[in-house]
Each structure stands twice: as C-alpha cells, then as structure tokens.
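Here the complex is missing a single protein chain, while all its other protein chains stay put.
For subunit A:
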Amino acid sequence: MILSVKNLCIAIDGKPAVRDLTFSVAAGEVLGVVGESGCGKSMVNMALMGLLPDGVSASAERMEACGIDLLRARSRDWRALRGGNMAMIFQNPMSALNPCLTIERQLTESVLHTHGGMSRASARAEALRLLDRVGIAHASARLKSYPHELSGGMAQRIMIAMAVASAPQLLIADEPTTALDVTVQAQILQLLEEIRQDTGMAMMMVSHDIGVIEQCAHRVQVMYSGQIVESGNVGEVIASPRHPYTRGLVAAQPGRNGQRPKSRLTTIDGSVIPITEEVEGCRFRSRCSRTDHHCVQPPTMQRTEANSHRESRCHW
C-alpha cells in the first residue's frame, strides 16, 4: 500500500471534525473521494501532507505513506516526503502560483528540490521537459511568463508539472478541475491519467463532482460530514448506490446515462450540518427520507455484499 490510514480523526480547535477515517491507496490506483463542500475532504488532504493550519490537529491509529510513518515524521521528514514521494495539486491553480515569480523560478525550484546539486542550466532543461510533458506549447517562452499571463488550464498544467517533477508515488489532487471550464476539465483529467499510466503513480482524486470521480477513479469513497459513508468500486457504487446520501448524489447528476436532462434537477433536501456539530446517531439522519428507529444508533461501516469490497454506513 502506498497510503494506509486507520482511524484518522481531525479536530478543529479541539472539536472533532473528521471522524475515524480508515482507507488505503494501492500503488498505481486512483482513489476518488467525493462529498459536498465542508465535509472534510480537503482537511484530510492537508493532514496527509502535514499542512494542517494552526488550531487544526490530526490523530490516528495508523497513518503511513510511501513507507514512512506520518505520525512520527519530523519537519525534515515531511519536507523530504512532500517534494519527493508525495505531491499535491490544488483547486485554484491561479492563486496557487506565486504572482511575483516567473514560471521558470517556480518550476526549477521543484526540480532543484528533487535533484539537489543540479546546475541551473540542467534544471532549466528539466523544467522544459516537464512543460512539454504536460502539453504546454512554446515551453521556453512560457518559462518567462508570470502567472497572471496564463489561462486557468495552463496554470493547472504547470501545477501538475511542478507536482510530477519529483516523480511522486502518490499524487493528491484536491479538486483539480473545479475552477476550470468543462472542456479544459476533461483535458486536465486526461493528462493526469496519461501521466499516471506512464509513471505508475497512485492518485487520490478529491472532488465534489461524482462525474469527475467516475471518469478517472478505480475506487470511490463517499464522505459526508466528516465520515466515510460508502466505499467500493466506482462503477458498482454509481450503478447501485447503497447509502441514501450516495443515492442522492448520483440522482442529483443531470442527464445521467445519456438520459435527457429533466426539466427540474433532483436535489437532496436540507443542508449539510456543520462538521463539528455533535449528532446522536446517523449524521445524515436529518436529511434522510428513510429514517427509522435504527438511525438513532451511530451506524458503522458494513459490508453490503458477501464477496465484494463494498461498504456502507447504513443499515438499509
């Protein structure tokens, strides 16, 4: 396993937010994480990268990535891991690039971090190769550009180039296409898939868009309010969702399976409860259409079929 997490809990100012997350990613695998904004997806990413902001703390029974115990990692280990075997790309590529530095400075910085004693000239050559790899035309001219001179899609390609500079074993993609046009979105997903096939890296693709996850992930886990509520093979989960929340997500997709979009889109009633709020029983209960007396008990993840890896946090 490239990434193995057991009972990860994240607390904001001491209040539990993410609760007992257990999951793993195998080499070369793409794990999709889907859930509404504010369900704790990004916080999980930050915990995995050791970048949680002040006041947010993580604890776990086990958290290992690329053979390193993240629970014991010191700041030096973190730095080696971040620019090495683990890399991350972000939601808004325009603000994720430093407006004051040229693409060359930002890209060679990543290259030099990976290859310590490399000369400026060969770092530049490597940067050109990376730009070419992520499909940027006129790479040498682009090196001199500043971020404000780029389009969103181009900026995300450059973020990807920076991330894969160290040939990571695991790439965490935090909503990489959310801020982009739909056409660009497809190109970026395709690029990530190409790179993954070339390098065999594993990926954790986080999105609130189940369509994106369906396109690129092998397995999916659905998060709701700080918990995993369903997990399994992507095709199976989307074809026959078990948890009422997953059903809602899938049903809310317009024009699924080539159907004509309905005139009114399906929604999930109610709104997400704040992630730090304590709830008795199932956290989805207040929005669920199928509640009964079982739902006041905190639900656990249960196998849904005898001989598959699918699990759901619902008794139905």
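What we mean here is this: a residue touches a chain if its C-beta (ideal position, glycine included) is under 8 Å from a C-beta of that chain, and two chains touch if they have at least 3 such contacts; residues count from 1.
Rule of thumb we're sticking to: contacts and distances are computed from a predicted model.
Undergrad: Can you work out the missing subunit's protein name as recorded in UniProt? Choose among "ABC transporter permease", "Sarcosine oxidase subunit delta", "Phenylacetate-CoA oxygenase subunit PaaC" or "Glutaconate CoA transferase subunit A".
TA: Hidden chain identified via UniProt as "ABC transporter permease".
Undergrad: Which of A:A27, A:L51 or A:A252 touches the chain that is not shown?
TA: Selected residue, touching the omitted chain: A:L51.
Undergrad: Just to verify: which one of A:G83, A:P176, A:G226 or A:P241 makes contact with the chain not shown?
TA: A:G83
Undergrad: Which candidate, A:S37, A:S95 or A:T300, sits in contact with the chain we can't see?
TA: The single option touching the absent chain is A:S95.
Undergrad: Using the document's definition of touch, tell me which of A:E109, A:E193 or A:D209 contacts the absent chain.
TA: Of all options in A:E109, A:E193 or A:D209, contact with the hidden chain holds for A:E109.
Undergrad: Which listed residue (A:A123, A:A139, A:M159 or A:V222) would be found touching the missing chain in the intact complex?
TA: Missing-chain contact among the listed residues: A:M159.
Undergrad: If the hidden chain were put back, which residues of subunit A would touch it?
TA: Residues of subunit A in contact with the hidden chain: 49, 51, 53, 75, 78-84, 87-88, 90, 92, 95-101, 109-110, 113, 146-148, 159, 162, 166.
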